[in-house]
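Just one protein chain is left out here, and the rest sit where they should.
Order of writing sets the chain letters: A and B. Residues in each chain are counted from 1.
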Amino acid sequence: MGKHVVVIGAGVAGMEAAGRLSRNGLEVTLLEKESVAGGHINDWFRLFPDRRDSNEVREYLINLSSDPKIQLKTGASVDKLTRHGSSYLLTTDAGENINADAVVVATGFSLFRSSRKEEYGYGIYENVISSADLEKLFISGEIVISSGKAPQRIGIVHCVGSRDEKVGNLYCSKLCCVTAVKQAIEIKEHLPDSEVFCFYMDMRMGGALYEELYREAQEKWGVNFIRGKVSEASETIDGKIVVKVEDTLAGRPLKMDIDMLVLMAGMEMSEGGSKLAATSGLKTGENRFFASADHHFGSNISNLEGVFFAGTCIAPMNVTETISHARAAVTEVMEYFSNNNR
Amino acid sequence: MHFDPFVIPFNIGLYFILIYTVVRCITWFRDLSRPDKLRLQRGFFGRAFGQSLKEIFMESLLHRRILKTNLRLGYMHMSLAFGWFLLILFGTIEADIFSQSHLNAPYKAIFFKFFNPTHGQTEFERAYSFMMDFILAFILSGLLLAVLKRFSSRVVGMKKTTRLKLTDKIALTSLWMIFPSRLLAESFTSGVYGTGSFLTGTLGSWLNTFLPSDHLAYVFWWLYSISLGTFFILLPLTRYMHIPIELFLIFMRNSGIKTGDKTGTFSEVQTYSCSSCGICIDKCQLSSSAGINSVQSSYLMKAIRNDDDVFNIAHNCLMCGRCDQSCPVGIELMPIRMIQRREGEGNGDMRTIWRGYFRERQNPALVRVPEEPSFGYLPEKKFRQADVLYFAGCMTHLTPLIKNAMVKIFTAAKENFYFVDEDGGVCCGRPLMLAGQDREARELINYNSEIIWKSGAHTLVTSCPICYKIFKESYHIGAEVLHHTQYIKRLIDDGSLRLNYSHRKVVYHNPCELGRGSGVYNEPLDVLSFVAELQNTQFDGPNSLCCGGSLGNIKIDTVSRNKIAADVTAELTACNPDVLATACPLCKRTLANATDCQVADIAEIVAGEISLIQRKKSRISVLNIRELAEIS
Partner (left out) sequence: MDKFGFTISKGRQINYDQNDRRIYNYIIENEPSFRNCIACGGCSGSCSAGNFTRFSLRELNILINRGENDLPRTNLKKCMLCGKCTLICPRGVNTRNVVFLAKQAFKRFDSYAF
């Protein structure tokens, strides 16, 4: 057909979409703002729920998207999207203009900047880290605190930047509960003698095999779960973190010295996505993610004809859901072309 | 002619209002406390008297302060008040020199033209008539503005105008009719007799060409008298009562009487002195940002006068003090609001009687004091000797950057300090006080006072302006209370703290409790200009904005707070600063959630610029850039 599709963002959704589009015989340009493709999955060590090596998924995606029909351009972010007749003109930050017959927006998510919750001390106390920082430690193979020693007691704080009216995010990021459980298990794998405490408001283990993982964390690894939103964290002279939280099930405030505090940063609309929405007239919802045309049967469809959404640019999703969503986006693109080509 | 029945309405009204005002003032005077009575007597017969007369002239007649804030609105008030005053003054003189007798009844002056229709023949008389016409024209121009303002407040440059109740409407109508009917009455009479000057004369002779002026003149003299009479009789029920009462207020204030913490004569007099000018509404961010338009001081004053239940209104206010600062009548709005908060729900101890013409003190409701104190659970006090105490404040525990910065500063300055509430302390008591719960606040004050007192410290430093204000005003602790900005300024001045200069652009948001609340304006700016490139905004100083997070307002929801914060950050970051600086943990948190610009406390900025090489304390004072600029 000779049609050309531009996919914005080469993360899980973008790579999956690009690969499937090229398999359908389309020319694809895959734009990535970073220097390499892969997105957040590059920073993750293992994936829930089965703790498979993230490299396996990355390899799958690279294989899928390594096709002569796909031109990958890294270091390119899209400033603007304008309609010209039946096609779109994309302007990159480098000033390059690219024509597209259809566009797949796969700009993904950004992790919540944990320093915005000042009371948790991220960026202030050395031993307060985010979930992404912990993955880096896992990749490095060494879990140590600022003193160079292995932490004895680790606290994990759920819902950092999600379900929090104070930072303007009312929604649940959906994946951080299971990430917390996964990371808790991994910590115990690395440091069998350590104690791990998860501080949660609700355990949201709704995905396939999540609940089983939760149970495994208790049964096999002895991870502790305390129901209460952490209110503040402070630092002692010897670099320990003191968390203040109410153990709501015991009905009493609880104070605990912790060697390392891990914040489960939530997912937010990516900066690139917000910029694109502002310059190109793509609608966003109250949660600032892109707004789909219909929640049930039009979740890939945007308010601009020929522009489709794939993956976490519309809402938090796990890898499995992201891949399915990207495939669905491809179906929408194909249908769009066949309808417009008669 | 010496009398005509049409003057009767006017006479009734005039004598009524005179007697009413005198009786009212006497009852108020009787209600004053003994010391205040003495103050007022001294004020009346002492030097304050001249001051009061001057102020009455400048404010009640010329409306200097309103003129300063809003020229058109000021002109409107001035032309009505000052013009009317001139009309009465020169009218009386006119009646005195041109009538047959001296010392006439007031109606003779007011209706001079009716009783002396032929007046205006000689050169001198004509000149005098010209002046009287001129004054009338002056008033009418102001009246025109007032009428237009009713229909569109933008005419006088205001965003909002005040709302009216029925008696106000009737009184307003009669007020509006007074001068036009005088104009027409005089014109018709002048038309018949061929007198009158450029206004009444011209209009009169023209009307006379096609109207039965003689009969109509009489009708309008009646109308003029009735309008005056109605206006005077309704006066005590309306906001126009502020005209006579403000005179009394000025005397009281100049005698040194203060609002105090309970309803009393002075707070009553103040609520009656509100002219409903609406300037406070224009200043209020609850109105401009959050669209809340029922709680501002102007409405509070009205609700108190009407004896409505003001409990919710009183609590729905940021206590930012912006209105207090700008009220042209100088009403102590914050203390009056605090009184209403303390009095509790429907507990106001005043009662309106005689259909609103009088108010009476009620027997205060019986308040049962509970046996045990509210905070009996507080542990034994721990003391520690130190030179300087640091009291971070509850909120500061949620902004660890500020807390850490202060510890770093104390350490760098080699201060012997004790961090009183390091593990979470007892609240300073101001939030309770702001909620009108003084007795409870007092318990906390006593608890903290003892800790501070016994530590033997000479200085108490706090990071929270809310704490600062109450430490300064309600604690008796024998230590000097400093906000950390003041303390840092001293450390810089005496050389204990060496700082680098950062080239970051900063703007300063002045917290309400620190600026307007406690009068600390310069030190924060001095410190900032010492370490960074300070950009001035129109909100430095007493005109600063409220961040919206104020503890003073227990009622508003987060949405409204966010709206205020968004508007404030938009204003303050308009010049694209690198850092939006403030000096309050609550302001910091509120503003930080509303902008992408970095928000930091002055202490953080200072701590980030501490020179690694701390030299020995020098006695030579380090001049800051501001002072240098002033010297050169």
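As a convention for this text, contacts are C-beta pairs under 8 Å (C-beta built on N, C-alpha and C of every residue); 3 or more make two chains touch, one makes a residue touch a chain.
In this text the structure is predicted, and so the values were computed from the model without any measurement.
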| item | value |
| --- | --- |
| Where the missing chain makes contact, among the chains that are shown | A, B |
| Contact partner of the left-out chain, one of A:116, A:163, A:204 or A:240 | A:163 |
| Residue, one of B:199, B:395 or B:600, that touches the chain absent here | B:395 |
| Hidden partner chain, touching residue among B:96, B:440 or B:567 | B:440 |
| Residue touching the undisplayed chain, where the options are B:67, B:407 or B:551 | B:551 |
| Residues from chain A at the interface with the omitted partner, ascending | 119, 159, 163-166, 201-202, 227-232, 244-248, 251-254 |
| Residues of chain B in contact with the chain not shown | 315, 345, 367-370, 374-375, 377-379, 394-395, 397-398, 423-427, 429, 431-432, 435, 437, 440, 444, 551, 554-555, 557-558, 586, 589 |
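Operating definition for what follows: only the chains that are shown with their structure count from here on.
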| item | value |
| --- | --- |
| Whole-Å separation of chain centres (CA-atom averages), chain A against chain B | 52 |
| Complex contact set, residues of chain A against chain B | 116, 118-119, 121, 124-125, 165-168, 232-235 |
| Residues of chain B that touch chain A when the two form their complex | 397-401, 404, 558, 589, 592-593 |
